[in-house]
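Left out: one protein chain. Kept in place: all the others.
Labels run A and B following the written order; every chain starts at residue 1.
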Amino acid sequence: MSETLKIRNIKGRIEKIEDILSSVAAGDKDARIASKTEDDFTGIESAIDLLIDDLTDELKNREKIQKELQDKLDKIQEQQKTIIQQQEELMELSSPVTKVWDNILILPVIGTLDSQRTQIMMENLLNKIVATGCTISILDITGVLTVDTQVANHLLKTVTSARLLGAECIISGISPAIAQTIVHLGIDLTSIRTKATLQDAMIYAMDQNKQRVYKKNKEIFYPDEKVE
Amino acid sequence: MKKWNEKIDLSLQEKRIPIIKIGDYLIVSIQIDMHDKLAIQLQSQILEEIAKTGARGVLIDISVLEMVDSFIGRMLSGMASMASIMDAAVVIVGMQPAVAITLVELGLEMPGVDTALNMEKGMEMLEKRLGNENQNFYKT
Partner (left out) sequence: MTDLTVENNWDRVASYEIQTENDIVTARQYIRYHAKQIAMGIVDQTRITTASSELFRNMYQYAGGGMVYVDIGNYSGHQALIITCVDSGPGIENVELAMHDGYSSGSGMGYGLPGAKRLVNEFSIESEVNKGTKVRVIKWI
């Protein structure tokens, strides 16, 4: 049995298929045969176009997923950098003891306190007390949420050591959780002075210094200055 | 070796830590690492001086001491108690931070012992304490 095929311009159309397939292989995702002729060969041309559609869809999908993953990876790396930078900034911030007023030192603490960091803080503060001769220091732990018993012990050690040196160390900004930890340690609480906020501690400290702030005409004068 | 040790031991016992009187106060500057006998000797010496001079205050300068162990720590707090019985106030001056930390960790918190950062502040403390007493005396 012989069949008769009606195909027009077969050579040209085969060449076109070869071209389109090469283009797709080369990366052209939009290449399609798009035959306008209706005959027995059209079926194959359409099938090839559909195959190319599926293939390029898959490719586009894969590219999209890859890009999303890369974006996520970049974001994570950026966040890591930020975290490391913040950690370094925190370490710097937590160490400096600042003399903010005559005879008063302030050590503001931020972030998490571990045993090692607290010990370093303690030594820094005590050394600064001796170096500056300030008899009042404020250890502000408003930024610290919780401490373990070791760290709480170190904090209390700081207060007692300061007293042995001849100075007073006030702890301000104790969170409820830390208050619980301290009480559980069974420490004699009359030996440590605490204030709710840094401001309260400053007011107490300045009072200790017997500095009185006078307000006159909205200006502030100090006892040393002549008040007219 | 033992003979040599004995010789050194004797010379150390002969060592005395100088006690200086300035006004109403005695000033003791401990410059050496004391062995136990010397520490006890110093304690007696200071009390004798208080009795002899009628001093009302004693400033003990330990700014040179790099170590204060339990024995010396107890000597210092004992000193403060004994002196107060003789109506003299003792102020320990110039403790080094490492010494303070170690004493606290040893469990020697020396409650009731007055301390000051330096000689100047120590004197201020004594002036204030004795000044207050004089005021109270004259209050009707």
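Here, a residue touches a chain if its C-beta (ideal position, glycine included) is under 8 Å from a C-beta of that chain, and two chains touch if they have at least 3 such contacts.
Quick caveat, the model's predicted, so the values are computed rather than measured.
Student: Which residue, B:48, B:87 or B:105, contacts the hidden chain when the whole complex is considered?
Tutor: Looking across B:48, B:87 or B:105, the contact with the absent chain belongs to B:105.
Student: For review purposes, identify every residue of chain B that touches the missing chain, sorted by number.
Tutor: Considering the whole complex, chain B reaches the absent chain at 1-2, 5-6, 8-9, 12, 33-37, 66-71, 97-99, 101-102, 105-108.
Please note the rule applied: only the chains that are shown with their structure count from here on.
Student: Please output the residues of chain A touching chain B within their complex, sorted ascending.
Tutor: Residues 122-123, 126-127, 129-130, 133, 135, 157, 160-167.
Student: Which bits of chain B are touching chain A when the two form their complex?
Tutor: Per the touch definition, chain B meets chain A at residues 92-93, 95-97, 100-101, 103-105, 109-110, 115-118, 121-122.
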